[in-house]
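Structure first, commentary second.
Other chains of the complex are left out, but the ones given are in their true place.
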Amino acid sequence: MNPSVLILNGPNLNLLGAREPALYGTGTLAEIEAACRAHARGLGLEVDFRQSNHEGELVTWVQEARGRHAGLIVNAGALTHTSVALLDSLRAVELPVIEVHLSNIHRREPYRRHSYIAEAALGMICGLGARGYLLALDALAEIVRRPGPGP
Amino acid sequence: MNPSVLILNGPNLNLLGAREPALYGTGTLAEIEAACRAHARGLGLEVDFRQSNHEGELVTWVQEARGRHAGLIVNAGALTHTSVALLDSLRAVELPVIEVHLSNIHRREPYRRHSYIAEAALGMICGLGARGYLLALDALAEIVRRPGPGP
Amino acid sequence: MNPSVLILNGPNLNLLGAREPALYGTGTLAEIEAACRAHARGLGLEVDFRQSNHEGELVTWVQEARGRHAGLIVNAGALTHTSVALLDSLRAVELPVIEVHLSNIHRREPYRRHSYIAEAALGMICGLGARGYLLALDALAEIVRRPGPGP
């Protein structure tokens, strides 16, 4: 069976397309999910694509990833900047993590320039819109196939 | 039908009357709700009055406000100072928002003097106790009737 | 005789209507005064409405309020952020004070987000334009009639 990737989306990403389109683009989260599924198929990966507005639910999903998934792609939305709990779950799960942001967080409000997630992530892709998810899948596909340790 | 206002109350506001009465007064949240309903009726407004201890639930309620409500009154309690997710939902919903606090947050602990909610709010009323909700309804009634953009 | 409220306006508020209308609206200070007088009358309050560009004059007016007025509404303009002297006079006069700002000071330059006045005020109403004065009158009317201590 193909290795599986868990793609997590944090609060308000369910609003994509409707929310501040100048900043986040006009595509919806469902369109991103579809693009991820298609792209993953080409890479020989399964995708489990989820969104939640609840920090606790995201933490639980990360915890459950061990043994089920080969890696994670995480766009934690606003929780990127505030959730030590999510960071702790990502550290605990010991799987390769790639952080994705639609906008370039380094050019936004000061409180959006720091990421707790980054402390548990192999790398970050930001500012490249929905394409960032696909690039993260490309990178994760290679990492998942390569033997050796996680982050 | 009358325009409707969503009044959101954050964590621990369900304890009102019991919790630190010297700071927050002896009225209960149910009494505030009743006062809001009566006052709104006089202003020709419907009121949807809610409380949650869950950031995620509050975020979801804000997201669902679009198309259902004409404006929001938000007393986010402790989340005022920590929740970027709630701020993001308020920005996304693009409705007029008035922030209310029972106590004067500018005279409390330093970490209570900063509000993320304020970045998405037209204005703030604080330190005037339960009456702050009614004043916010007054202001929102006027804004809702006036043509033109939100915040 | 009706209880009286002193409404103080700080530097540059005499320019209202002409000054940065996108930020402060197009109404003049005279129009706000007229609205306050009409509104106060309905509340059974007298109004003494003043403006000065001089910190010292504002301090003196506050000092003289004791025994003459039952409460104050203060929009100190730029002095909000710089005048410890005005704060000291407000503390000394021991009357209920409500702070008003036309714009939402929490969304402006960092140096406009801190208020010395707040340390002596029961509460703050900001971002609701000229209506903030009227809401402050509503709140003060109630406080003035209620027995018990000031701020």
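Letters A, B and C mark the chains as written, and numbering starts fresh at 1 in each.
Note that a contact is a pair of C-beta atoms (placed from the backbone, for glycine too) under 8 Å apart; a residue touches a chain by one contact, two chains touch by 3 or more.
Bear in mind the structure is a predicted one, so any value in this text is a computation, not a measurement.
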Homo-oligomer size of the whole complex, from 3 visible chains: 12
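In this section, only the chains that are shown with their structure count from here on.
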Chains contacting each of chain B and chain C, listed by label: none
Interface sides of chain A and chain B: same vs different residues, half threshold: different
Between chain B and chain C, centroid-to-centroid distance (C-alpha), Å: 23
Distance from chain C to chain A - Cα centre to Cα centre, in angstrom: 49
Whole-Å gap separating chain A and chain B, where each centre is the average of the chain's CA atoms: 32
In chain C, residues with contacts to at least two other chains: none
Interfacial residue positions of chain C with respect to chain B in the complex: 98, 104, 106-107, 115, 118-119, 121-128, 131-132, 135, 138-139, 142
Complex contact set, residues of chain B against chain A: 54-57, 59-60, 63, 66, 82-85, 87-89, 91-92
Residues of chain A defined as touching chain B within the complex: 10-12, 14-15, 18-20, 52-57, 77-79, 81-82, 111-112
